[in-house]
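Quick notes on the structure that follows.
Apart from one protein chain that is not included, each protein chain of the complex appears where it belongs.
And now, chain A:
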Amino acid sequence: MTKWTEWDAPKERWLLTERERGGWPRSLLFELCTRIVFPTVLVMSVYLLLAGHNDAGGGFSGGLVAGLAFVLRYLAGGSAELAAVRALRPPVLIGSGMSIAVITALVPAAFGAPILSTALWTVTLPLVGTFKIATSLFLDIGVYLLIIGVVLDLLRTLGTGIEQGGLDS
């Protein structure tokens, strides 16, 4: 019988892990699953972004889902996994998201409408059919990019903290 103060101490490892040279505990199963799921999650995030106008979702949720996809990759393999997306530098993502949102906000002023007003377009594509686009979608895209940037920034900063200091202790 353990002391009651010890009841929440972990008793065993949940997954078999192997330590890499870098010191990052590595689980093959986790890594494999993550890699398989990763593209699907990204597609899901884009779906949420586009569907937000009529169903649950939106730029914020979509961005978070995409961000969580990167979080999964990171948890599975450390920053080596994230090297795959090194081209997406977080400050650039945050900046372009912000820029897209602000430009979307200002463009209506050029057409004599108040800023941030929405226009509706109805587009008919062959084979695909007719659908409606609201210009506020671009604002949502800006939010989406910015959120991804923020999550990646978290991984970059807090994550490197773990790798440099946390694992040793």
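Following the convention adopted for this analysis, a residue touches a chain if its C-beta (ideal position, glycine included) is under 8 Å from a C-beta of that chain, and two chains touch if they have at least 3 such contacts; residues count from 1.
Convention: contacts and distances are computed from a predicted model.
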- Item | Listed names "Raffinose/stachyose/melibiose transport system permease protein", "3-isopropylmalate dehydratase large subunit", "BMP family ABC transporter substrate-binding protein" or "Na+/H+ antiporter subunit A", matching UniProt entry of the absent chain | "Na+/H+ antiporter subunit A"
- Of A:Val46, A:Ala83 or A:Ala109, which one is in contact with the hidden chain? A:Ala109
- Given the full complex, what residues of chain A touch the hidden partner chain? 5-6, 8-9, 48, 52-61, 64-65, 67-68, 71, 75, 90-91, 94-95, 97-98, 101-102, 105-106, 109, 114-116, 118, 120, 132, 134, 136-137, 139-140, 142-143, 146-147, 149-151, 153-154, 156-162, 164-167, 169
